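Have a look at this one.
Omission of a single protein chain aside, the complex is shown with its protein chains in their original locations.
For reference, chains read A and B in written order, and residue numbers begin at 1 within each chain.
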Amino acid sequence: MSIQIQRGKAITVDRRTRKTPMGQGLLRGLGVIWKHWSASFQKNDSYKKIQGTFTIEYPEERRQLPEAYRNMPILLYDEQSGHEFCTSCFQCERICPPQVIHMTQAKDPATGKPVPAVESFEIEYDACMSCGLCAEVCPFEAIKMDHTFELSTHDHPSLTVDKTALNRPTTYYAQIAPRMWEEVKENAYKKLAANMKRRSDLIGIAPQMQEQLREQLARAPQAEPAPEAVASASTTADDKAARLAAIRAANAAKRANSENGQAAQGDATQSADDKAARLAAIRAANAAKRAAQQAQASEAPETAPSESASPADDKAARLAAIRAANAAKRAAQQAQASEAPETAASESTSPADEKAARLAAIRAANAAKRAAAAAEKGQEE
Amino acid sequence: MPSDDAVQSDLEQQGVFFSTLNRFYNWGRRSSVWPMAFGLACCAIEMMATGLSRYDLARFGAELFRASPRQADLMIVAGTVTKKMVPQVVRLYNQMPEPRYVISMGACATSGGPFRDGYNVVRGIDLYIPVDVYVPGCPPRPEALLHALMTLQSQIDRQNLKQVRWYGKKARPQSQDFPVPSYGPHGLEIDGKLVDPVGSLPLISSYSSPMEGEQRRDQIEHPELVRVFPDMERELREETSASYAEALEGEDQHVRR
Partner (left out) sequence: MSDDNSELSARQRDEARAALQRDLPFALSPSGSFPSPEGGPDLLATSDIVVEAQQIAAVARYLRASLNYIYLSNITAVDLLAHGCFELVYHFYRLSGGPALTIKTRLPREKPELPSLTPFWPGAAFQEREAYDLFGIVFKGHPDLRRIYMWDEFEGFPMRKDFVRQGDKYLSE
């Protein structure tokens, strides 16, 4: 508090401080020093205080970094499916100002066409300037900025990191930047689902999960169809199989019919017709079997969220399946019976055999058609 | 503190007295590393921040930044090193007495950073002086620089008195001077041979830290023995070497003074 008093040409400023006639100023100064020094043993955690140490004693204490803090980029992959989000669209490589991102696109080994997955991905950490433009521009939420900054090393080449070292599960990113991940999670998974369909085999699987998924793939064909499989989906598959068998049988029958007049036609074709008919019958039998299994499985209480809800549908489907199975069995038996007098390379086929084969084929076709129709009806209902 | 297996091997080989002496010697050295602050650009600001109260370098014994290289243990190259500055960096490093260490702080000192394709920035000072610790970042956080100092301290802990260069007998070379590049018409030169052309990739490979790898002698290597850059750069390099060959033909197209 100071008060200014004008006295002639002079202005007296009265600071209302205690007067120190005997030189107590020294003591007062020492008091200030003591106060600051003793306060320095306490931690200062507030911006309002001016005394105390506000040193953050790294490495024991660390500063909490904000979610949007960017240090070095990392790639994300989904732990559940093992798939990486990156599709090598090259947007991050294009936009990177110091051009430290290098990647190559994965190609389907069978067709040679590019697949939305990345084969090799490298970032030169030693020249990265942490701008975060790659994370901003990525349309698939694949590349994100990490918070780890303790990257000092004596080994310069190890600062060029590749995909294996860059990959992190989405749980990791959800942990360091939860709100940011919440905003983009759904979109990212939707796009990933679309891309997963175009990736065959083990393309696009994070190297961390390759072994795991390779085992899964190896086990898959022998496994029973999963009980959670939706009934309608399986009926469509069997639908297709049944229809295919029907078409094949019909073709075989047609061929047999048309070649009836051409006795000069090679018997090989007729035995081929037999074979085709038998094959069609076997296929129809398999389809019917599978349909029956599905129908039985879908009865099980495990399929709580099954889509074919009404029991009437199930019954109809089962009935059709059983009919198809019976017909197919009969066709197969007849085919086998007709086959018995034939040798492997037989050329003499009696017209009775032909007829039997054709009949079997037609029966199989009908059964399959009926099963298909019933399944379709069941779906419509 | 040194790692347990280092201690173990020390004990096995040299006996308790020497290993204790070694530990004490290294402890003294690593707890009082005095940097010569070589702050060139933005990383210098982070280095200053590391030295101030919030992220205190004094807790590590390293708050005494020496202005003179003759009194410094550690050179923290903080910032972009232009080709014009390189001879000065090497001269200062030569003036440092052993044991001496280098921390290359930031993207620019490690590899040229965002400016590595430019005409005047050297692609990492490890082309000219051996670097012990690289800190990536642009700029690295003060904590990252502290972590680098801790990495350096663990390197110091592992040094063995019997094998260090400044006490070594045998085949280990004594303190050597690194060649100071000179300014040439097309880039930096060492002994008249072009080592770092302006506008192209360097023609020498980098040193690695004396602790961790072999010292490179000051030979100019064949241009093909260059550090491998990713494929993109290989294409550009082939392009530029063609036009560079033309430029070196000796065209006199400018007026000087």
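Worth a mention:
As a convention for this text, a residue touches a chain if its C-beta (ideal position, glycine included) is under 8 Å from a C-beta of that chain, and two chains touch if they have at least 3 such contacts.
Quick caveat, the model's predicted, so the values are computed rather than measured.
Checked against the full complex, the one of B:49, B:164 or B:198 touching the unshown chain is B:198.
Within the full complex, the residue among B:71, B:120 or B:163 touching the omitted chain is B:120. Only one of B:70, B:84 or B:193 touches the absent chain when the whole complex is considered: B:84. Residues touching the missing chain, restricted to subunit B, are 84, 116-117, 119-120, 183-186, 198-201, 232-233, 235-237, 240, 243-244, 247, 254-255, 257 (touch as defined at the top).
In this text, only the chains that are shown with their structure count from here on.
Against subunit A, in their complex, subunit B makes its touches with residues 53-56, 59, 103, 107, 110-114, 116-117, 124, 126, 131-138, 140-144, 146-148, 150-151, 155, 206, 208-209, 211-212, 230-232.
Those residues of subunit A that touch subunit B in the shared complex are 53-59, 62-63, 71-72, 97-99, 102, 122, 124-131, 149-156, 159.
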